[in-house]
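Here the complex is missing a single protein chain, while all its other protein chains stay put.
Chain lettering (A and B) follows the sequence in which the chains are written, and residue indices restart at 1 in each chain.
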Amino acid sequence: MSNMQFDAETVRAIEAILMVAVEPVAPDLLAQLLEQPTAVIDRLCIELAAAYDEAGHGFQLVKVAGGYRNQSHADLAPYVERFLLDGQRARMSAAALETLAIVAYKQPLSRAQIASIRGVDPDGVLRTLQARGYITEVARDPGPGQAILYGTTGSFLEKLGLNSLADLPPIAEFVPGADVVEALEHGLRIDAPAPDAPA
Amino acid sequence: MSNMQFDAETVRAIEAILMVAVEPVAPDLLAQLLEQPTAVIDRLCIELAAAYDEAGHGFQLVKVAGGYRNQSHADLAPYVERFLLDGQRARMSAAALETLAIVAYKQPLSRAQIASIRGVDPDGVLRTLQARGYITEVARDPGPGQAILYGTTGSFLEKLGLNSLADLPPIAEFVPGADVVEALEHGLRIDAPAPDAPA
Partner (left out) sequence: MAFAVATPVFEGPFDLLLHLILREQVDIYEVSLSRIVDAYLAEIERLQVIDLDVATEFLLIAATLVELKARRLLPGRDDVDLDDELALWEERDLLLARLLECKTFKDVAGVFSRLADDADRSYPRTAGADQRYEDLTPDLLEGITATRIRAAYVRAITPKPVQRIDLFHVAPVRASVADAVAELLDELPRVGRISFRRLTNGLVERLDVIVRFLAVLELFKQGVIELDQDELFGEIDVRWTGGLEPVAAGSIPIDDYEG
């Protein structure tokens, strides 16, 4: 840690606050409480996180969902899970993950828009995702019907261990490659049938 | 820390567990989870506490109420207080509110009975509600095991502005929730949730 003399008190205060916080603490809030520029808070937190790593502690300081938090180190998960009897987290179903992916990249969007992409009624899945706090109603469609528009939450970012939506991989990376497109085109081709094709 | 090579993993596991623990963790429990003699756990915890002090961290490892706990350092209390006053949202989680409601209407009842209604282990929530003075142990189940039976406190009634439990609003026979009504209107069949209901 640099400027140890000046920053030590701020760093110690950050450590103390993160110890009583129950959710990620925004750097702006830390900056306000500790009367330091946000940039200084961010720099100190990054240095602190690196110092924890270097010292080989069993915990980490990470930035998720726009704030800093302390968490147990991933490689100690077996011990932590033994301790927290209900520690094993429920895995999300394929349907939930796909719906979450659509909401994450296309937000805000309506139930009907999700249905048209997935080809199935997403009602039950949406309710589950909402109950778990991963998505929420973020707006109403201004058009007739005023459909509810959904978006992702901070809990979603926490669930995926991301700091912000900007950390999501660019959607362009997932556009199917030429081979897939070609296969699909062949599967749906409507040119003349082969002589032995069944009617 | 002595015997670094042998103890490093155990020390890191202790750090990870204390980071996620809500209540002080008894040395016996740590010993059992980490498959080490209690004496070794105690020695490592004392060394770890000394190492935190020496490094000048903003948190401490202390032994309180028969267990070990990480907490913010006493000399940083002014910052922690500022954070708790300014930064903390007063918010009862949905889980806590539901658990409190179950205790209010069904008291006296045991942890297991609450678990069977809510479908999840209410341990952490019960501790919070108890620490806040909203619920308390009112009796012991006369049956085998003598489970603790919980009920609400006078302070709970006072805060809700009620004279007695009889003043709680009555529960109608059975009022289906809005989502159930909506599902029925859509002509969908409602089934009791399967244990492995998809997310």
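The criterion applied here is as follows: a contact is a pair of C-beta atoms (placed from the backbone, for glycine too) under 8 Å apart; a residue touches a chain by one contact, two chains touch by 3 or more.
Bear in mind that the values here come from a model prediction, so they are computed numbers and not experimental data.
A.B. asks: Sort through A:V20, A:A49, A:A147 or A:L165 and give me the one touching the missing partner chain.
C.D. replies: A:V20
A.B. asks: Looking beyond the chains shown, say which of A:C45, A:V80 or A:L149 touches the absent one.
C.D. replies: A:V80
A.B. asks: With respect to the chain omitted from the figure, which of A:Q36, A:S72, A:S110 or A:T153 is a touching residue?
C.D. replies: Here the residue in touch with the unshown chain is A:S72.
A.B. asks: Residue-wise, where is chain A in contact with the chain that is not depicted?
C.D. replies: Spelled out for chain A, the touching residues are 18-23, 59-60, 62, 64, 69-75, 77, 80, 84, 87, 89, 91-92, 94-95, 97-98, 100-102, 104-105, 116-121, 123-124, 158-162, 169, 171, 174-176, 179-190, 192-194, 197-199.
A.B. asks: Residue by residue, what part of chain B touches the chain that was omitted?
C.D. replies: 16, 19-22, 69-71, 74, 77, 80-81, 84-85, 88, 90-92, 94, 96-102, 104-105, 117-118, 131-132, 134, 156, 159-162, 167-169, 171, 175-177, 179-180, 183, 187-194, 197
Quick note on the criterion: only the chains that are shown with their structure count from here on.
A.B. asks: Any idea how many Å lie between the Cα centroids of chain A and chain B?
C.D. replies: Centres of chain A and chain B (C-alpha means) sit 25 Å apart.
A.B. asks: What does chain A use to touch chain B in their complex?
C.D. replies: Within the complex, chain A touches chain B at residues 8, 11-17, 19-21, 25, 29, 32-34, 55-59, 70-73, 76, 79-80, 82-86, 90-93, 95-96, 123, 125, 127-129, 132.
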